[in-house]
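Omission of a single protein chain aside, the complex is shown with its protein chains in their original locations.
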């Protein structure tokens, strides 16, 4: 490991920034040099917690006063593009809270620009770094599930209504990141629909069906309107089916032995065997993620949740929003290759 | 109550017929006169259980030998039209297993013909007669929920693949019947999508979004592919939200006190209060339903799940299937008035 | 299988008798010849269901009219002794509802008398014949659990207050039967305590601790007073621990991989690994039990829940009742050998 710590600023100290700052301050290899927030109340909270870091109101301000190698961008989604472009301009490695941007155009510009500078440009898809999702990926990669049949995810609770985006950009982004990470696939098309709360402008519930080049299909149900909190993802293969239930503390993953039998009349029957609940050693996903960010900076490797990968997610979200606006018509999702031409 | 029992035949003694026959034989006011099935094995099973009923291979055969007032049609969906039309021709009251037919055209023909004969023509939407769904309807009717916001239902398990229909016609029909019964509304449009199992012809998972004339919206997720069995319906209003979970024996219904508050910045926040779990006295839905069938025959009243009402459900299913074939494009659902022109 | 069916009478047609009669009527090898009950209402119910069986008011009456090989005794506990002795006198094989008797003295007399006659004399400890308990026994017998450490069972709900016995004799009898069946061990001593409802004469909640000749120990908590229904048994060994939860339909058994590690300071730490939920094929325990009864009659083998084995359970219950009357003092449970001297 390099002897020089990565001098890091945390940009935004609202909901997620403090979690970022705590981890940056604790993980060996980082030095939390600066916290940047336009609110004096939030800066004074931050200052008490991290007396050794300097407080600033803008990234430019910070750069005039401290040397920085990396920045953690934890501000509202609509600011990501400008701040990310600044980070690139100043040659800073960056990790940006999801969603990367609020449009494909912005995301493409940023991804291409970052690539020219050889910077680590990573998106904070935290779930991808959780022990449970890592374990799911292992079961897929080793072939234990068999050929994949479908993915179905429900992520609903009484959520904070985001004033400027629909629930799609707030919650479905998680499921798309998990889906891509585990299966390595981007959808070729999407049909989406949703509904608004009486008093709100944007959809507070959204339903996505994703199409792929073969029979595999995916469905995502996200909502800010459910009094019951559900965080449940099913990934089904020909040999086994995984259930990931994030609400059951010590038993997040269940693997069902499920097969299809054909009877003498060519009818299909499902057969259900036993269930395994593997022991998963707990670790904080965000810490794993930031350690990965550090490792990528130090080694020059591409992060698992690179901005490029995240561009595919943004493209899916944008297509889904179009479909939703058109009451469900299938919209083709551009391929990553097409996006990066 | 009339002194003459309703002389009744049960047509079809496969999966559902035996439940029908048991109830018909037990409910005062009915006389189980005949059981009709083409299979000699099934007839001999039936004969042992109901020695006082006569066994036949066809409805016509039965009518030549016993006097009948009513028939219970519990045969595969594709036979409903012909058998229903026969019942009408012979002047029999009928209750037909869901789905009423497999097309709108057939359903319209049957509904109009039955109306000319003043027969009780009822569809077996069993859930509508369950104590839990009745209770849900009460909460809506009394205004306890407030203005309705959304309906979201999940009905998934490892199901028997039906060889001749998609899961839509097998399972979503339940949710549509519940939705219509509770809210009294038919959707104006539907966007549907789904997926097939690798070895099957028809969709084994289907996702419907239903649109209405206002902001109310509904989503239905049905599947034969889930190792986890879920039977869960949420109906949300501005004042309270009901969760109906059919898998929790003594606590099928929960009522959440949920409200929306607007803060000083005009942001919306959900507020969650307590939960009530009302005591619901258990009774068999099918028995309630058949007692209602009897009462309608005796009184001349229109049943809650009349064939006419069910025509609206068939129209929604047919539109959903079209939307599914077109990968989610919204299809307009014809109104009942238009259907009955 | 012998060509002559076992001519069987069911004695008592209250709560449990009808379940017995249904199985006797359905299991090949039995012939349901007679149903005996002092209540004319109950006899008329029985007669409708089983028109081919004869109805009687007493066993003696029945014997004067029909030939019998076996009798199922499903009457209140305090009548078991007299009826069981009659059955022996008349040379009938018998299966008697639990508890075998309400005192050790009676049970001894009956066991000894039956032994002289070479009759199958079996006690209806239904749980022992459930697929889940059979599976638990397999895990013990194969050594998968390792050396046994403890057994802890909770069996509580809002129960019908039995007017003439405490909850000990009604519910703890199940846990004692399971414990003995699975481990093959009888306790050497018992400490018991309990509590009464304000309006009742007998204990409605009881707590038993069972001592054995080594460090293995058992605890049983039974109650008629709990609004929450719990049917949960833990059996812990040095290698694995089984949880049997009878309230979770398709997942009654869980096997936890649990071990004890000693750290560098000789401190003990538990280590928890994964969990397995085996697929258990459903079958009705009572049917399994009555098939076993039939097989024992036909083959002359000793039943798994012989009256002799059940004598050990009666002895434990009697000692527990004594301990309860003495507020928990440990009472020595006589060994089976001593009881059968």
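Descriptive notes on the structure:
Here the chain labels run A, B and C in written order, and each chain numbers its own residues starting at 1.
Rule of thumb we're sticking to: a residue touches a chain if its C-beta (ideal position, glycine included) is under 8 Å from a C-beta of that chain, and two chains touch if they have at least 3 such contacts.
This structure is a prediction, so every number in the text was calculated from the model and none was measured.
Considering C:79, C:226, C:239 or C:298, the position touching the chain not shown turns out to be C:226 (whole complex). Checked against the hidden chain, the listed residues B:66, B:85, B:215 or B:272 yield one contact partner: B:272. Remark: the omitted chain is touched by one listed residue; of C:10, C:205, C:253 or C:315 this is C:205.
Touching the chain that is not shown, out of C:5, C:76, C:131 or C:159: C:159 (per the contact rule at the top).
In the full complex, chain B touches the hidden chain at residues 250-251, 257, 272-279.
Against the chain not shown here, chain C presents residues 147, 149-150, 152, 154, 158-161, 163, 189, 191-200, 205, 207, 209, 211, 215-217, 219, 221, 223-228, 234, 236, 238, 241, 243, 256, 258, 260, 262, 266-270, 272, 323, 326-330.
Everything that follows uses one rule, which is that only the chains that are shown with their structure count from here on.
Fitting chain A to chain B on C-alpha positions gives a rotation angle of 180 degrees, to the nearest 5.
Greatest centre-to-centre distance from chain C is found for A, with centres as Cα means.
Chain A and chain C have CA centres that are 55 Å apart.
Our note on geometry: chain A versus chain B, Cα centroid distance of 40 Å, whole angstroms. Listed for chain A are residues 272, each touching two or more other chains.
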